[in-house]
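Every protein chain but one is kept in place in this view of the complex.
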Amino acid sequence: MAQEASTTSIVTFLTRLGDDQLVLGHRLSEWCGHAPTLEEDLALANMGLDLIGQARALYTRAGELEGEGRGEDDFAYLRREVDYQNLLLVERPNGDFARTILKQFYFAAFMTPFWQGTSNSSDEALAAIAAKAVKESTYHLRHSAEWVIRLGDGTAESANRMKCAVDDLHAYTDEMFQSDALTKELAGAGVAPEPATIKVQWQASVTEIFDAANLAIPEIAWPQLGGRQGEHTEDMGHLLAELQFMQRAYPGLQW
Amino acid sequence: MTEARTPLWEVFIRPRNGLSHKHVGSVHAADATMALQAARDVYTRRGEGLSVWVVPSAEITASDPADKDALFEPTASKIYRHPTFYEVPDEVENM
Partner (left out) sequence: MYSQGLIGADGTTDEDEAFLQHFQSRIDAEQKIEPNDAMPEGYRRTLIRQISQHAHSEIVGMLPEGNWISRAPTLRRKAALLAKVQDEGGHGLYLYAAAETLGISREEMTEQLLTGAAKYSSIFNYPTPTWADIGAIGWLVDGAAIMNQIPLCRCSFGPYARAMIRICKEESFHQRQGYEIMLTLCSGTPEQKQLAQDSLDRWWWPSLMMFGPHDSDSTHSDQSMAWKIKRFSNDELRQKFIDATVPQAEFLGIKMPDPDLEWSEKRGSYDHGPIDWDEFWRVVKGGGKCSKDRISDRQAAWDNGAWVREAALAYADKVRARQATAAPTPVAAE
């Protein structure tokens, strides 16, 4: 019979998941007003709002379980960089549209089956969050995949930009599938799937779309890891400096 | 120099089952798949619909407003097509 997961572990896990959604949602929101077309400006904001909404639900649930009175904003705004456990992939700067859309595709290709698996979670609150999130993520996957195909198989310039994006970002994808004591405990307790078990589906999605986009999947010589332990790239500090600006400049106020 | 135009699409949304699709606006997109996604992202942000159609604007054939009289005036005199044309005694209810 499955071992129950400790409350502390579930809280850590919810926070970790919340961090992924918040940081990517924040990155997407940086596009607002600057996208290649008006239609895409709205699409990027839609995805950003989905992710910020997921982060809010995850943090709120983490705070409730923890029982120490922390709310969504305490998690989002009042932690140190080292306490954020998001994937390095999501904190990478937006760069050009090719990079932004590839980052979205890599992440959504992982999150869609991950949320699918989590929608049967033994933790009912998490199952409900996942059931909503999987619908959002499915659209993110579809939308970003269509762009990957068009940019990969569009003009010489767009193909080159997609290739550069793949070269830059692919090394950050391995981190999605890493196991640690926490993922094992939660998988054992039926709270969430082991990330490693998602890899086959992820690879199938990437292979299918890359084939259509004339893109090659590179070998990863040195996987970039560390986000789950709070070891971030240099971009994270700047992201947090902006994200947390008001809460740090005017501590403890209502807004 | 003006850059190449991205085609225009007309967007139709069915607000809920039982109602027909209704024209809501337009989007620009290079192809049908992207037009459908753009229509979803632009016109269904407040739960406006359950089904979306996109039609290339260039594919729409419209009547000429100058033909308005020839096309639509003749029906004005066919009042016998309307139920109020016929007299039914008050005693005969609900017809």
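Labels for the chains are A and B, by order of writing; each one numbers its residues from 1.
As a working rule, contacts are C-beta pairs under 8 Å (C-beta built on N, C-alpha and C of every residue); 3 or more make two chains touch, one makes a residue touch a chain.
Treat the numbers as computed from the prediction; the structure is a model and nothing was measured.
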* Structure fact -> Full-complex touch with the removed chain, picking from A:Asp83, A:Glu157, A:Asp180 or A:Asp211, is A:Glu157
* Please identify, in ascending order, the residues of chain A that touch the omitted chain? -> 22, 26, 29-30, 32-42, 45-46, 48-49, 52-53, 55-56, 59, 72-73, 76-77, 96-97, 149-151, 153-155, 157-158, 161, 242-243, 245-247, 250, 253-255
* Those residues of chain B which, in the complete complex, touch the missing chain -> 2-6, 8, 24-31, 34, 42, 45-46, 62, 64-66
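One rule holds for everything that comes next: only the chains that are shown with their structure count from here on.
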* Structure fact -> In their shared complex, chain B is touched by residues of chain A numbered 37-40, 42-43, 46, 139, 142-143, 146, 150
* Contact set on chain B toward chain A in their complex -> 6, 27-30, 33-34, 37-38, 40-42, 45
